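Dropping the structure in here first, questions after.
Missing here is one protein chain; the remaining ones are kept as they sit in the complex.
Then we have subunit A:
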């Protein structure tokens, strides 16, 4: 099937400043693409470029197989939900939703039918005669989505739609957006700075930094095999432990030495056949470090570490220890007896380890 959105070699400059550099993204119909990155990484600019609200400086962009590089937003067959919702303040909810159809000269009967359909889908029928100022944040969010859904476009664009909601509502709306995506089988491009939103919603994630794509992949790929130190650090909470280590090859396996506070270096064995430089950054997620005896498997190796801090979080308990000069977080079961200041045997799942080059930060394995 032809890609629904195809971006090739896209550049965006403001004067001499390069905002986006050589972006190549392609998504299939039904994909939920999330653009994620820290603020100022260009993700909203990229979305505005896709919408046609910002002209692009180089490259091409096609939607639904048609070249849209120089087409105005209204002819791109897209709908967009904005961070501030951008509801028309002087119009009722119903008028807000039907404004686009009215502008396009859709007949009244179709407008009414569409409005009814969308209102019942989003459960906003009782609100139709209200003004935006009379709605709560969550209700405004629904109306903004209604305005997009009613258009039935080829591509939906979401610009940080949940960042103005409180934490509880955000989780609720996140679930609803995911449900909507599944029921409508819509193609969506979604911008967020929240990596949890990215992980939970996406079928495909694009991680951006400084206008450059760092990695494109499924949530699992991004999470398990980050392409570089930036992605490793950005995705996941708590963040991946990134520990400086020394590597020595021993037959077909690899010996990894990590400096340890209050003792000799820990030496762990990675049984995978790897070709690594002598000094690397070792990346291991907190959940891949457990209390000794609670994790089994081929790659699991144990070592005693000095516990600096214990942070109970309800379902889990996080234990922090200094390894290789870094604060390393391990995710232990809730009933652990670990105490700060004591030595504790930790189990490292070496089969999950990512290695990164010390100088470039690129993934090595």
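Assume a residue touches a chain if its C-beta (ideal position, glycine included) is under 8 Å from a C-beta of that chain, and two chains touch if they have at least 3 such contacts; residues count from 1.
Definition applied: contacts and distances are computed from a predicted model.
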Inset, instruction - Could you tell me which of "Acetyltransferase component of pyruvate dehydrogenase complex", "Carbohydrate ABC transporter membrane protein 2, CUT1 family", "Multiple sugar transport system permease protein" or "Aspartyl/glutamyl-tRNA(Asn/Gln) amidotransferase subunit B" is the UniProt name of the chain missing from the displayed complex? - result: "Carbohydrate ABC transporter membrane protein 2, CUT1 family"
Inset, instruction - Just name the one of A:132, A:146, A:211 or A:324 that touches the chain not displayed here. - result: A:132
Legend entry - Of A:103, A:167, A:298 or A:315, the residue in touch with the unshown chain: A:103
Legend entry - From A:53, A:261 or A:313, residue that would touch the chain that is not displayed: A:53
Legend entry - Given A:5, A:79 or A:235, the one touching the chain that is not displayed: A:79
Inset, instruction - Out of A:87, A:186 or A:268, point to the residue that touches the absent chain in the complete complex. - result: A:87
Inset, instruction - Against the chain that's been left off, what residues of subunit A make contact? List them. - result: 48, 51, 53, 72-74, 78-80, 82-91, 99-100, 103-104, 132-133, 140, 147, 151
